[in-house]
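For this depiction, one protein chain was excluded, whereas all remaining protein chains were kept in their positions.
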Amino acid sequence: MIKRLFDWLKQPSGLIAAGIVVLALFGLAAYGISWTQRSPEQPIQFPHNTHITIGVQCLYCHPSAARGPVSGIPTQAKCWGCHRQIAKTDTSPLLAPLKQAVESNTPIKWVPVFHASDFVQFNHRAHVAAGQNCENCHGDLSQMTVAEMPQVINMGFCLKCHIKVAGADQAKFLKLTDCGTCHY
Amino acid sequence: MATETKPSETNSSAEHIGKWGMVIDQDLCTGCQACVAACAMENNISFVGEEDSGYGRSMHWIRIERFWEGVYPEIKMTPNQPMLCQQCLSAPCEPVCPAYATVHSLAEHINLQVYNRCVGTRYCGNNCPYQMRSFNWRDYERPKPLDNQLNPDVTVRQRGVMEKCTFCIQRINKAEDAAKAEGREIADGEFTTACAQVCPANAIVFGRTDNPESFVSQLARIHGHGVKHLEELGTLPNVTYFKGG
Partner (left out) sequence: MSDKFSRRDFLKLAGVGAATTAIVTGCGPASRYVQREPYMKMPEYNYNGLSTYYATTCRECAAGCGLVARTMQGRALKIEGNASHPLNLGKTCARGQATLQGLYNPDRVTDPIKRARGSASAEKMTWDAATQVVADALKKYKPDQIAFLVGTAPDHLFDLIADLATATGMNAPVRFGALSMFDARATLSKAAENLLGKSGLPFFDVGGAQMVFSFGANFLETWLSPVSYTRGFSVLRDGQTKRRGNFVQFEARMSATGGKADEWIPLRPGTEALVALAIGRLASELRGGSLPRAFAGVDPADAAAKSGIKLETLKRLANIFAKSTGALAIPGGAALGQSNGLAVAEAVLALNAIAGNFGKPGGVFFSALAPTQTEYQRPASAKEMQDFVNQLTAGKFKALFVHGVNPVFELPASLNFKAALQGVEQVISFATFPDETALESDYVFPDHHGLESWGYQRVATGASQPVLSGSQPTVVPYYNTQATVDVLLAATKLAGGKFAQALPFKDEVEFLRSKVAPLMSEADGFFSALDINTFMAYFQQHGGWWKTSDGRGVPNVADILNRDLKGAEATFAGEGEFFFTPFVSPTLAEAGANKPWLQELPDAATTVMWNTWVEINPITAEELGVNDDDVVRIVSEVGTLEVTVYRYPAIRPDTIAMPFGQGHTAYGRYAANRGVNPADLLGANFNEAGDLAFAGMKVKIEKTGKVQPLSRLESIMGVYGVGMGKE
């Protein structure tokens, strides 16, 4: 039985069929992997570009970034502060989830995009205080609606900049390349 | 860099000064276990249950050692000995890790444990003369809602990973960040480790050993009877003990 299958595979029709199967599997795999690289679905299609265009600063919605380890996601109250005064809130389908959440007093379940691994203790304040712009890691959000990863952020990405920033300062270099600065 | 030194050269610890250190007064320690509980709460340490603790697999980053001297009725309990990772300047656990998970911090001069690098060979735990390293033999259960209590500043460890006292490096980093934010140095006593903070007998004092005016340095100087355990092995521990009495 198996021998007959192998014999058929050696035929041109068999080879083509095998090739199609392999290509199909490869296509599926590529699609699967590409799917993992896409930004996750958000409950509200929040347009960063629109808000930046009208002049909202990053730190207005994410003030904790300048003060502590995490920037966090703003509360509904922050959105509602402006949106309760904007007529479009009542009409736009994009804003309906926000209105619904505020009126029914339920939280909005965002999916974080910039999510450091469990074993990394990332501290925003230090970076903001050192004069780093949000765009350096988070990309140019004036070109995005929901947040997306502009580049892979892994330890190499962090270390490259740390080493550059430390420059010739030995003490700073030792601190910024020390394992215990981020992993504890 | 940890100073290379032969065991015979370690009779005086004065030259080998780290950055963070402790002084523990065994005369004051009552063995109340408040430090053990505080450390467990601060550092998300799992509890292992009766069977595993019986096999010596409990995860105490600090433990109180108690010995006996003599026989009844002339029997004495030796002064309680809170034992924790000594953050050795010449740590025997460091050179043996094949994954570079336990490295010496060149910034804070303590011995680090990088959980994501650890592959669980347990060679470091084997090498530690103080036996102060704990291994996560299992994924220990933390039934909901006990996990609400987890400290977000400290990684929660998985099975297969070694862990040990870090001198509350999360508090060290937080204090340094706060000081940097205000453009000043960290004041002595501005923060302390969880064990030192809770000790009702004030037996544990933590601080900068490289600053001669810090409380911990002054205590070490004034007291005079300080010992470093297993000093003869050349580990250059950062914890000084007063036996008292």
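Note that the chains are named A and B in the order they appear, and that numbering of residues resets to 1 at the start of each chain.
In this section, a contact is a pair of C-beta atoms (placed from the backbone, for glycine too) under 8 Å apart; a residue touches a chain by one contact, two chains touch by 3 or more.
All of these numbers come straight from a predicted model, not from anything done at the bench.
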item: Listed residues B:Val48, B:Cys128 or B:Val216, member touching the removed chain; value: B:Val48
item: Among A:Ile73, A:Leu95 or A:Val128, the residue in touch with the chain that has been omitted; value: A:Ile73
item: Residue in contact with the excluded chain [from B:Leu84, B:Met132, B:Ile169 or B:Val198]; value: B:Val198
item: Residue touching the undisplayed chain, where the options are B:Cys32, B:Ala179 or B:Leu233; value: B:Cys32
item: On chain A, residues whose C-beta touches the chain left out of the figure; value: 33, 36-40, 63-64, 67-77, 80-81, 101-102, 105-115, 117-118, 124, 149
item: Touch list for chain B against the chain that is not drawn; value: 27-28, 30-34, 36-38, 40-42, 47-51, 53-54, 58, 60, 63-68, 71-73, 75-77, 80, 143-152, 158, 194, 197-203, 219, 222-223, 244-245
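Methods note: only the chains that are shown with their structure count from here on.
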item: Contact set on chain B toward chain A in their complex; value: 103, 105-108, 110, 112-116, 153-156, 166, 169-170, 173, 177, 180-181
item: Touching residues (chain side chain A, partner chain B) in the complex; value: 69, 117-119, 121, 123, 125-126, 129, 171, 174-175, 178-181, 183-184
